[in-house]
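Here the complex is missing a single protein chain, while all its other protein chains stay put.
The block that comes next holds chain A.
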């Protein structure tokens, strides 16, 4: 099942997880001892016997200490496991991301996935630990009850199992069944909210504010109705478990009263009663853990599904990238799916240091071509070589070190300008950074910021304007030491003057870099060695 892949991630931390579990068990033992001692001491006092209180005090002290240690150990283990799961998820996604995941999934879906990963931490802390504790308590309770009588042990055992295992399992099933419906209605509410906010201008101008508000509130109502149904089921089960535990206490009381064993063992009777009450109190909330499990199972499924390797990912390759960087494509045919071919039998050659423009309307396959060059996908037919080596055998990371791509979806991270430019690279000089900013026509803006390169640019560049963000992404590409640059619509979001100024700087760049400019129109400033157009999947070369 999908939980298996997660348990593989957990395996590395088994010792810590186990320590947490053991401490939880010991802590429960100490509670039993504490309450049992309380009961028996009280019994002894009442019948005028002589009682020692050492064990009672010891049990109290150890309960306090063990509970503290248990909390520390389980939380520490949870944090470690969560980090592992996040990194595992990140690495798996990184493999898949190349195959277009980053482009195909909406931001909303991604944030839900990240929340799903986060929710996996309750699997250990809130489900596994309480369940294991309950499992461990059962034999203790039964043993204590057996001191009274067999029939009492059977009664309490049945009630315990019903409350601790049967009801939670039922609740897990219910929650698992409600999961998709809850998620669907919530997603519907969220998408209505996005429509409402994102479409505010349209809504105001066309006088539709009331109408969309009604729609949004209807979606809210549908979501709450589903939530209510699940909540009611939970309330029923919870009431049932409360009732069962009370029944258990009544059984134990009946035991005390001589129903199950002779009454001269008064001290035993009251001890049993106290232990049973403690044990049942400890499991009364387990159906909630069942509910949580039903939800977490869905989360785990979604995470595992997202982390699954997508099909069609090109092989990693093991040949180092050659020194040369002439690119040649021979007879490439490609489609994202087999029945939707976007590039047909296409060939071209970009020699070292050459500049080419690839022009075509949107949807004509320009970006697909860039994806092929970066080994995001493999062509169905034909081959691409870099410096004479087929890219399918070149190590993917090295290939991408040779070709820098400014995509239309280039992401700005919620970080400083410097980290956004470097993306983890080290040993880049200040001068090189400023030079790249200069070429990208953004140097004045960065200089004007009080913190300069260390200014924070906010979530997806929210502290900078669209055009400024675009230019920072451009500077990032220019700063990379890749000899080949693919610039996919660098003018998007720039006004005409800035775009022209940028294209003019491109002309002044050192001729050691090849540039492939992908665009839907030319401004007339570009200095080109090749002009290619693409229409209906066919590439045509034009004389300059």
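In this section, a contact is a pair of C-beta atoms (placed from the backbone, for glycine too) under 8 Å apart; a residue touches a chain by one contact, two chains touch by 3 or more; residues count from 1.
One rule holds for everything that comes next: contacts and distances are computed from a predicted model.
Asks: Name the chain not shown, per its UniProt record: "NADH-quinone oxidoreductase subunit N", "Putative membrane-anchored protein", "Acyl-CoA dehydrogenase family protein" or "Thiol reductant ABC exporter subunit CydD"?
Replies: Record says "Thiol reductant ABC exporter subunit CydD".
Asks: Can you say which of A:23, A:189, A:357 or A:453 touches the chain missing from this structure?
Replies: Per the contact definition at the top, the residue touching the missing chain is A:189.
Asks: Please identify which residue in A:398, A:428 or A:509 touches the non-displayed chain.
Replies: Going through A:398, A:428 or A:509 one by one, A:398 is the residue touching the chain not shown.
Asks: Touching the absent chain in the whole complex: find that residue among A:376, A:485 or A:506.
Replies: Touching the chain that is not displayed is residue A:376.
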